[in-house]
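The complex appears here minus one protein chain, its other protein chains still in place.
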Amino acid sequence: MTMKGFRIFLVMIILVEGLLCSVPVMSPSIFIGLSALYAQDDWKKEFEDICSRTDDAMILTKDELRILIERCDRLKPFVEQLSETERKVYLRRLQMCRDLYVFVLESKEKK
Amino acid sequence: MPYKTGFIKTVVLWGILLSGVPASSEQEFWDLPPLPEASEYGNVLIDRISLKNRIKPVAFSHWTHRQKYTCRVCHFELEFNMKVNTTEITEAANKEGRYCGTGGCHDGKTAFGHDKPYCEKCHNGDRSYGKEKFSELRNFPKSNFGNGINWVKALEKGLITPVNYLTIKPSDEISYDKGFSLEAEWRGIPVAVFSHRPHIKWLDCNNCHPDIFNIKKKTTKHFEMTRMLNGEFCGVCHMTVAFPLNDCKRCHPGMRE
Partner (left out) sequence: MRRVSWALVFIFVVVGITLAQSDGVKKKRPLPPDYGKVIINNYSEAAGLSAVVFDHWLHRAKFTCRLCHVDVGFAMKAGATGIKATDNMNGYYCGACHNGKMISEDRVVFDSCSKRTGQDTRMCERCHSSGKNVKKDYEFSKFTDKFPKGRFGNGIDWEKTEAEGLVKPVDFLQGISIKRPSLTIQKDFALGSKQEGMPDIIFSHKKHTIWSGCELCHPEIFVGVKRGSTKYSMVEIFEGRYCGVCHSTVAFPLIDCQRCHIKPVS
């Protein structure tokens, strides 16, 4: 391999790495789970993290709200796999918290 | 009766009625119940549990009380139901300060309490109890039916000054006095004119709305005289306590004698 070819290869590796990681730019106050697969208690931690902002949703930015809504959507399929009771309880709680973020986002967008 | 029937049918039906009933006034078409004596009109016998407990039923006189309190005080604030024997009044409740025993009423200080020796003042089973006091009202403006007293005029003239609230002062801001006319269900009957004003002097909004008269437009339908005579709509009050339905002209001013 030539030097030029090696450089091109290096650049391509870096680009692919960047795409694979797909870490979007965001405010440091919001943590994002990188994977859609949650370990035993991780899904609960993720749920608590997402839905902890319902009481002060009004001060979040539109981007922060969109991210929270996205996270809700990503967590939902996992919640649907839980046992009957847990599924019933957490689906409703997740839905309520997602709907609130959508509501606040809409009110900010229509202002 | 069919609602707004066609011309031919109206003629046929009126013909049947007129031939079958030797009536000279509209009043006789309706099955109006016989009216008691003026001094007994509005007197109610309450016997939800009295006889069961071997006590005489309570005779409650509306004309005694309405001079001192408006309908609102008892039927809104104190939550007495509009239908007799449906309010769960008990001796214990009265003694606790609810219903009749509310502070400012029959609490033993303002008026006699639920205690001996006053039992017979209420538990006498006699609808005409207190008749002798009725003559005290002889100078009140007259009316042809019910108590023979025009209570609306009596209030307007200041002959009575009933208390309008005990603890929930009615808002000065709510002074709803809209009036409107109601077309009669039968052809040939003049319109009924309804005004909120005399009603709000005695009643709270909640006394009628939304249970008796739905506030949703065009949903209180078909409240014909027959339903009122059954104790519904206007008949909740205007059969037994307020001026009775016999007094046609009070609502249908265009009615012939």
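Each chain carries a letter (A and B) given by its place in the written order, and its residues are counted from 1.
Note that in this section contacts are C-beta pairs under 8 Å (C-beta built on N, C-alpha and C of every residue); 3 or more make two chains touch, one makes a residue touch a chain.
Note that the structure is a prediction, hence the values are computed from the model and not measured.
Within the complete assembly, B:206 is the residue of B:110, B:144 or B:206 that touches the hidden chain.
Seen across the whole complex, the unshown chain contacts subunit A at 48, 51-59, 84-86, 88-90, 92-93, 96-97, 99-100, 102-104, 106-107, 110-111. Residue-level contact of subunit B with the missing chain is found at 76-77, 79, 81-83, 86, 88, 96, 167-168, 170-171, 173-178, 204-207, 210-216, 219-223, 227, 231-233, 235-236.
The working rule: only the chains that are shown with their structure count from here on.
Centres computed as Cα averages put subunit A at a distance of 65 Å from subunit B.
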